[in-house]
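Every protein chain of the complex appears in place save one, which is left out.
Chain IDs A and B follow the sequence of writing; residue 1 opens each chain.
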Amino acid sequence: MSELAAAVPSPPQSWTLPHRGKVGMAGLIIGESSIFTIFVVAYIYYIGKSLSGPTPREVLEPPIFFTVCLLSSSVTIHFAEKFLEAGNRGAFLFAWFLTALLGGLFLYGTGHEWHHLIYDKGLTISTNLFGTTYYSLVGLHAFHVTAGLIMLVIVLLFGLAGRVGPEHSLRVQVLSMYWHFVDAVWVVVFTVIYILGR
Amino acid sequence: MSAQSSVNRIDASAAVPSEIHLPAPTAWPFVLGLGFVLLFAGLLTSASISILGAFLSVAACVGWFREVLPREHEEVVPVVPREIPIRTERPRVERFPTAPEPVRAWLPLETYPISAGIKGGWAGSVAMAVLACTFGLIKTGSIWYPINLLGAIVFEEPFRLDPAQLNAFHGNTFLVALIFHATGSTLVGLLYGAMLPMFPRRPILLGGVIAPLLWSGLLSSLLGLLNPLLESLINWYWFAASQIGFGVVAGLIVMRQHRIPTKENIPFAFRAGIEAPGLMHKKDGGEKQL
Partner (left out) sequence: MASDAIAIRAQGVASRPWVELVHEWITTVDHKRIGILYIVYALLFLVIGGIEAMILRIQLIVPQNNFVSPQVFNRMFTMHGTTMIFFVAMPVLFGFANYFVPLMIGARDMAFPRLNAFSFWLSAFSGFLLYFSFLGGNGLYGAGTAPDVGWWAYAPLTARAFSPGHSSDYWTIAVLVAGFGSVATAINLIATILCLRCPGMKLSRMPLFAWLNLVMSGMVLITITPLSAAQIMLLIDRYLGGHFFDTQAGGSAAIWMHFFWIFGHPEVYILIIPCFAFMSEVVPVFSRKPIFGYPVMVGATVTIGFVSMSVWAHHMFTIGMSSPANAFFTITSMVVGVPTGIKIFNWLGTMWGGKIQFKTPMLFCIGFLFQFLVAGLTGIMLACAPFDWQLGNSYFVVAHFHYVIVGGILFALFAAFYYWYPKITGKMLSETLGKWHFWLFVIGFHLTFDPMHIPGLLGMPRRIYTYEPGRGWEIWNLLCTIGAFVQAIATLIFVGNMIYSYFKGRDAGNDPWDAWTLEWSVSSPPPSYNFAVIPIVSSRRPLWDLKHPEDPDSQYE
């Protein structure tokens, strides 16, 4: 040992490794994408295979406004991140609040659409294959939005209490990765349900 | 100990801390696991189980949250100083003799790049098409006759036509023939580019004339068995001529390209980057030292 100690190598000049939170979230996103892929495949496979009505063309209206809400929340969360990094607390809170508000609006939109489909059009999850695949896919996405929204609100509450600072910037970035993912999935879901499927 | 070798330091006596911070033990993951499973178990038994599970899950989430935020709980573990001997009872190292690899085959030191084969193939395909169309013009007065025959190799539509229609243009057959001709020529060109440097002496004679002749002969004797109808429509002299046209033109084009050195004569271990000691020779300086 002793003569070895004399030959201790100097550590490599720079040794940087990726941030574990980001890698972990990337892993989660890969796994979740796989789940969504299966649901999307099932949706596409069952397009037009329902034995009875109502069909998508009869009952579905593309929720353009709420889609714009969700997609623009990706922009606001991006700016919130930057504001937090720069230490601009007020701007961060405002952008973050906007993100949560837009996410909430989107969820309201989904709820509204479902209410309309169930009570006005008589489409439930057990009505036909379209109902089964539609509610599952949109529901799965809405579940992810809800989970994201809960976390957004928790961060917002702590932010209002003054407990979120630039030192939490990396954690907030991890959360925003998730939110971007949820938005990206909606682009796919929207394309499949309201464009391909109708 | 050679000064330049870099050895790793493990438990070197320098700077051993007296205590180390580790994540503190916590029961919340256990509770969350239980709560989560109970939440689902309620689906199998009764709703009250799910409610209990949900309650446990929420409580555990809060507990877990407080465990990591605002500051991660840590426990301090004292370091037990100890001398870990790292030595071997087998200090002698044997090496495999690294004789130069026996020569298994003489491979060309230089060859043509892949692009040469593709260029040659395409040039040859033009020569072949010109010859074949000439044959069509002379025999039937139409360039579409050989094209329809080419399409017929993989496409059954032309066989449904009566002989007169074989001289006319058919869109789908033309498309099939075009794709077939392009792919075939590219692939043969690639093969040709790879093989030319390996032919002894007069490569053009061998690759451009003799090989196409052999190929035409083989095909004319076999096609009677494989597809007699097609065989009856082909003029084999013209067929051989167009093959030779392809071979000569492609060969000439390939020969005009620049050669690049091959890696075939570098030892296998180097090419595969396979293993260091024993197979590879030491590199000069070891790892870079400061």
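We adopt the following convention: a contact is a pair of C-beta atoms (placed from the backbone, for glycine too) under 8 Å apart; a residue touches a chain by one contact, two chains touch by 3 or more.
The structure presented is a predicted model; accordingly, all values stated were derived computationally and were not measured.
One of A:38, A:64, A:86 or A:187 touches the chain omitted from the figure, and that residue is A:38. Which of B:68, B:109 or B:168 touches the hidden chain is settled by the complete complex: it is B:68.
The residue touching the chain not shown here, chosen from A:20, A:112 or A:163, is A:20. Those residues of subunit A that touch the chain absent from the view are 3-4, 7, 9, 11-12, 15, 17-20, 23-24, 27-28, 30-32, 34-39, 42, 45-46, 49-51, 125-126, 128-129, 132-133, 136, 140.
Taking the complete complex into account, residues 1-2, 5-12, 14-17, 20, 22-30, 32-34, 36-37, 40-41, 43-45, 64, 67-68, 77, 79-91, 93, 96, 272-277, 280, 282-283, 286-287 of subunit B touch the chain not shown.
One rule holds in what follows: only the chains that are shown with their structure count from here on.
Inter-chain spacing, taken between the CA centroids of subunit A and subunit B, is 36 Å.
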